[in-house]
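Just one protein chain is left out here, and the rest sit where they should.
On to chain A.
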């Protein structure tokens, strides 16, 4: 609606360049958007609305084709072929995967290759494993060559030593444990209860009775239970009825202590 009227002076603008008086700055902004930012409105060159456009083809500042010579990253071989390494030694640092970890080696998080066994570094190819890759491995013996024969049993080290081990026959009972002064168990309880034998580590690192031991509590206390007869609906009904009644009783007790809700009271009033 408004646009055609605005366009008219713009179309004329190249011819009558600086003569036109522009009514308001607002209209000028509209004009700029309508005609593109490069409208040759010479009178408005100093206006705050004019700004440069950056095109992809031209870089305003900095070196023309990007920085070429950053600091070196110290990549490359850290251990040469045949050198002795221990587990964790980095053998090769690289960007990407020019070398792959072979026998007794692994990739680090930046594709560096490190040793997982102590031995002698070998740089090799394994066409059966992959036709194009080059591998870095650690041979366990100095005279070994990699890759090891394909179908032979793996050569591996135990890397362990034997030690004396005293099997603990019984875990410590509560009674043996040192109890802080104010945390002592009531004497009566402690005497009634059977000393807790089988302790397991529970959640939160606290020792507790094992589940199977808890399950045996009734057996220890000589509790006699009626034998469960599957399909005995009469017994089942009586049991569920008793439970239902008990629940109703409990509900009554709970509700007795409660005050009536204020909202309801308002309604009544």
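In this section, a contact is a pair of C-beta atoms (placed from the backbone, for glycine too) under 8 Å apart; a residue touches a chain by one contact, two chains touch by 3 or more; residues count from 1.
Criterion: contacts and distances are computed from a predicted model.
J.: For the chain omitted from this view, which of "Mic1 domain-containing protein", "Large ribosomal subunit protein mL38", "Vacuolar fusion protein CCZ1 homolog" or "Rab GDP dissociation inhibitor" is its UniProt protein name?
T.: In UniProt, the chain that is not shown appears as "Large ribosomal subunit protein mL38".
J.: Of A:75, A:214 or A:229, which one is in contact with the hidden chain?
T.: A:229
J.: Pick from A:162, A:222 or A:255: which residue touches the chain that isn't shown?
T.: A:162
J.: Residues of chain A in contact with the chain that isn't shown?
T.: On the chain A side, contact with the omitted chain comes from 84-87, 89, 118, 150-167, 229-232.
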